[in-house]
Each structure stands twice: as structure tokens, then as C-alpha cells.
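Note that one protein chain is taken out, while the other chains of the complex remain in position.
After this line comes subunit A, so read on.
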Amino acid sequence: MASLDSKTPQGALADKWTNYKNNIRLVNPANKRKIDVIIVGTGLAGGSAAATLAELGYNVKAFCYQDSPRRAHSIAAQGGINAAKNYQGDGDSVYRLFYDTIKGGDYRSREANVYRLAEVSANIIDQCVAQGVPFARDYGGLLDNRSFGGVLVSRTFYAKGQTGQQLLLGAYSAMNRQIAKGKITMYNRHEMLDVVLVNGKARGIIARNLITGEIERHSAHAVVIASGGYGNVFFLSTNAMGSNATAAWKIHKRGAYFANPCYTQIHPTCIPVHGDQQSKLTLMSESLRNDGRIWVPKKLEDAKAVREGKLKPTDIAEEDRDYYLERRYPSFGNLVPRDVASRAAKERCDAGFGIINNSTNEGVFLDFSSAIERYGKEQAHIQGVHNPSREKILQLGEEVVASKYGNLFDMYQQITDDNPYKTPMKIYPAVHYTMGGIWVDYNLMTTVPGLYAIGEANFSDHGANRLGASALMQGLADGYFVLPYTIGDYLADDIRTGPIPTNTPEFDAAEKHVTDRISQLINNNGKHSVDYFHKKLGHIMWNKVGMARNAQGLSEAIHEIAELREQFWKEVRVPGVPNEFNQELEKAGRVADFLELGELFARDALERNESCGGHFREEYRTEEGEARRDDEHFTYVAAWEYTGKPSEAILHKEDLKFDNVELKTRSYK
């Protein structure tokens, strides 16, 4: 089978994007006014795209399921955003950011896309500062940086532990300016339930008004999906409760290929599961690994005593602690990439050293005592305190740590009732981000003409593992600096098309499809709530398609998910009526889609007989337990075509070519 065409421009890597921009077709300002663009999702990618396209003159219709675009889940990103500014003079460059991202992604991303991302990264910081985003600054008034996993430079810009919030509010403010001008029409509390194709091109969507339940038709000359990732297929994740794959899955069912669904990021530092009443998991930012040290007890009996509450972590002597990341990966230490850190935690817990008193004992310590002492001594020196007492050192040190991570420490204390200044945090990996997503070419266009996917919803830049602080970078790069160019090249053909009518057979059919499905859910009158099925799906996914996978477990998962889906359609109960505010109906539609996506996810994981990045197959590992890639057979993007059932999806491949980096075994030792 021929490789999928990524439409990557010719020329040297560093010139591709510039040459591309110089050669695309442009739409003149008068014609832009005649063109409508629909954007689904208003996070960093969707929000920035909506604002920029409206600034250019297009008529934008933006949709979000929340009550305001400001609530999109990008807001919860904590640690920071990468950019190759080299303000620290520590040797950073566009090439290094590109290289780190390719390597961090375990050589499973597209070179040209990643290089472009690194190239525009610096513009993002300039743009955000111009918008008034209050990044952290030093006493000279200039921007501050910190370091994140998998890199040896400090290129991460941040706003305390609320970077995503500040960037999203920046994009939201840019949207507000266009909403005020009437260039963006905002549809809050609306959910897209299908895409409408006319003559093979995306020309509109069917959306449900979540307040009235009304089914609406909206047309446009192009449709952009910016609806985020599908981590909630696991039920428990760090995603928002409403985060869903519905928009992405609907376009997949209408012809957009879905790429690498098995690439999921399990983030190493989250607050562990407390019990079966839990609804979601909370992330503790990767930035904490700048100062926190991860460990478990060296002795099994100590681990047991900690779990039973008979031994406090602070009473375990230094020599009885196993700082396993520092031990195994001396050069990167606690700042190894996320996939590596997560697997190492699982390895220790599987070996019996976990420290949490729950059914799985899954938890490790994240300890700030060394940092508090180090900062305390430094501050005492700065303040001229001679022979400071231990109390004084700790007090000064805690103040420094509070200024860096205060809000995260407060959040931890709220949730766990433990004081992380005095006792180490307890953490464990949790589902956080999905690198896989809708397949797009270099233009960010899906396999359906006029249908685009940006941000976490697409698959393009992170390969098999995303580096910390790169999601924000990609979302804003796509929305501010990439899509506004690439979509123009496509829309240049539409200057004479005129408004797209919605009273056509294509819209009729799509609307009927949506209303039929809603009726089916409402009239089913089964015996179990939607959450009952969602939790079951999450269990299958976490146990068999989670941090470590094997062929047998994946085959079982595929069957179990298919069975669960059948049971769902027979036995789900959705109370209320369709034409009202009905949150259970919203959830039901989303979980129905997860029940299909989960199966494709497991199939993709079964098909990929290698370990790479976040995809770890137990059959494919080195003697030291590290991931073993198979470059000869699997240096490709797996792009799935829907044909009626997830089990019958057809696999297409995009071969990945590396002309500028050498494929190596990823080592952080």
C-alpha cells in the first residue's frame, strides 16, 4: 500500500515553512468577508485560531460545550510553555527544540511539522506578552524560565503553576475583541454532534444547544476541529469531566483517518486514587520535578510499614531510600521524560515498594525536603543570617518553595489533607494527554477536504510521547501561526462559492442521524446509568491498555469493549427528555463514542509490535526493562479508516522519513 501523502513541502528542513508561506495562495481582504469558518472547541488551539482567523477577516463561528470559551481544559495546564528563545544563553536553539521533541517523541513524529513548531515557538511568547499575559519575571523585569523533563536547557516560560490559564485567558481576550466586533459568533453550551459533507467537502456541522436541546444546522466553507484529546476513555484521568472525543470521533466516522490512537501519555506525578467514589485525578505539575526528588523505601518491610501507617516517610533514613530515577538515569535524574518516569514508578510498585494504602499499593513519594534545605541555606546567605538555626533554614526554604509552587501545594493539601511542606507528597502516574488523534497533513487538513484538526485533537507533533510544556506550545502554534496560513490556501477556491445553504439533503440526513441516535438513548429505558458503563470501560482500558500492554491483554480488551458496547446500547438508562438541559444525555453520547474509540485504541496497540514512547509492550523490552523500538518495521504513522465498525477499520500507513536526525535508542542514563 502506498504511503499516505503528508504534503510536506520540498527543500531543506529549515526553509520548508518559509518557502511554503511564500508560495501559497492568499485570499484578499474583501473576499475573506464572504467566507465562513466553523471552529469546534475554544481551548488554546481553537481559541487562538478563532481570534486570528477573525482578525484576518473571515467570519468565524466558534462552539464550546462549556458556558464560556474561557473554561476550556487548556486552562488547567500548570507548568509552562516551551519556546526556543535562548534567553538563558544556555545553548538553546530552534534546532535543539526540534531535536528534543523528535527524540522525546521516540522518533515517531513528522520531522517537518516538528521543525515548524520549534520555528514559530518564539513568536508565541512575543504574541502572548503583547496581549498582556503576565508571565513570571525576574527582578530585572525580564522573563524567567525553568526546566522541564527530557531536556538539558531552561526554555520553559511560566506563570506560577497557572500557565495554561494565563495563555488561555490571553486567547480568550483576543477572541473577545473579535466577538465585540461581530467577527466571531460564539455558541456557548453547544455540542457538535456531526459534520456535514457536501460533494466530499466539509461544509457544516450539526450541533445541539445544550440549554434547550434544540438541534441546529450551521454551515461554513471549512470546519476546524479543536476539541482536545480522548484521555477520558479511561474514565479516570486528569482531563476535565466534560472532555470528550465526540467531535473527533464523528469526523472519523465521516472519513477522517484516526492516527496512532494507542499513543497515550500517562503523567508520572498525579495524586493517587483514593477510592471507588473518585470521579477524576489531579495532576501535580511536572515543574515540581525541578525541585522534588522521587523515591520509595529501599526495604520491602519499610514500604509495608508506611502503607500500614506504622512508619512515617520522614523517619526513613537517607540510606534506606531508593531515589530510583536518580539511580537509573543519572544524567537526567528526576527530569527524565514522562513515559520513562511513569514506567519506573510502576516497576517499583509492581515489585512491592508502593507506599499507598489502597487496593493496588500504587504510589511513590515526591519529596521537597532537600530543596527546602538548599533554598533555605541560600536565602540565609543572601539575607546575611549567620549560623541560622535549622528552623530558620526550613522557614526560609519553605518561603521560596511556596513562591514557586504555592498553588500546587495548596491544592495538594486540599485534596489529601497532608502538608507537603512537612511530609513528602504521595504521587502516582495517571492518564493525562493523548498524542494520537485525527491524522492531518502538513496543512493540518484531515483526509476530508476542508476539514481541519488542530491542537491535541490531531496527532501531528509529539510522536509517541509528548515532552512537558509542549502541549501549550503546539496548541498556540497551530492556532495563531500555522492554520491561518494553511487554511487560506484551501479557501482561495471558495471566494465565489457564496453562503452554504443548510436546507439541503446532506444537512437533512445528518440531522436525522443525530436525532435518531438521541431518541434511541432516551427511549432505551435500561437499568444502568451512563457512569456505570464509563467506569467499566475505564477499568478495561487501565488494566489492559494502560502503562504496560501485551498481546493477550489487548486481545481480551478488544472483546470486552465490544461486549460492553453492546450491553450499553441494551441497558443504558438516560433520564429526562431530549429537548431540555439534560446532562445525562450529553454524557451518554460521549460514552457511546468512547466505547467505539476504546476498541480501535486497543487494536492499534495490538498492531504495533514494538515499544515506543507512551506505548509499552511487555514483549518488546531490553534486558534493563527499557522500551525497545523496532525501526525497521514500525517507523510509520498508523492511520485508521472507519468502515462501519472499529473491528473492521482499515490501516493506512504514513512512512516517517528522518533526513535530519539519526534514529537512536533513546537514552536518558
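Convention: a contact is a pair of C-beta atoms (placed from the backbone, for glycine too) under 8 Å apart; a residue touches a chain by one contact, two chains touch by 3 or more; residues count from 1.
The rule is simple: contacts and distances are computed from a predicted model.
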"Sugar ABC transporter substrate-binding protein", "NADH-quinone oxidoreductase subunit F", "Branched-subunit amino acid transport protein" or "Succinate dehydrogenase / fumarate reductase iron-sulfur subunit" - which is the UniProt name of the missing chain: "Succinate dehydrogenase / fumarate reductase iron-sulfur subunit"
Omitted-chain contact residue, chosen from A:Asp15, A:Asp90, A:Asp508 or A:Glu580: A:Glu580
Option touching the unshown chain, where A:Ser173, A:Thr504, A:Gln567 or A:Asn660 are the choices: A:Ser173
Residue touching the undisplayed chain, where the options are A:Ser147, A:Gln162 or A:Gln379: A:Gln162
Which residue of A:Ser369, A:Thr423, A:Ser529 or A:Gln567 touches the chain not shown here: A:Ser529
Residues of subunit A in contact with the chain not shown: 48, 51-52, 55, 66-68, 70-73, 75-76, 85, 87, 120, 123, 125-132, 134-143, 159-160, 162, 165-166, 169, 172-174, 176-177, 179-180, 186, 188, 211, 238, 240-242, 274-275, 277-280, 282-283, 410-411, 414-415, 417, 480-481, 484, 529, 531-532, 573, 575-576, 580-581, 583-584
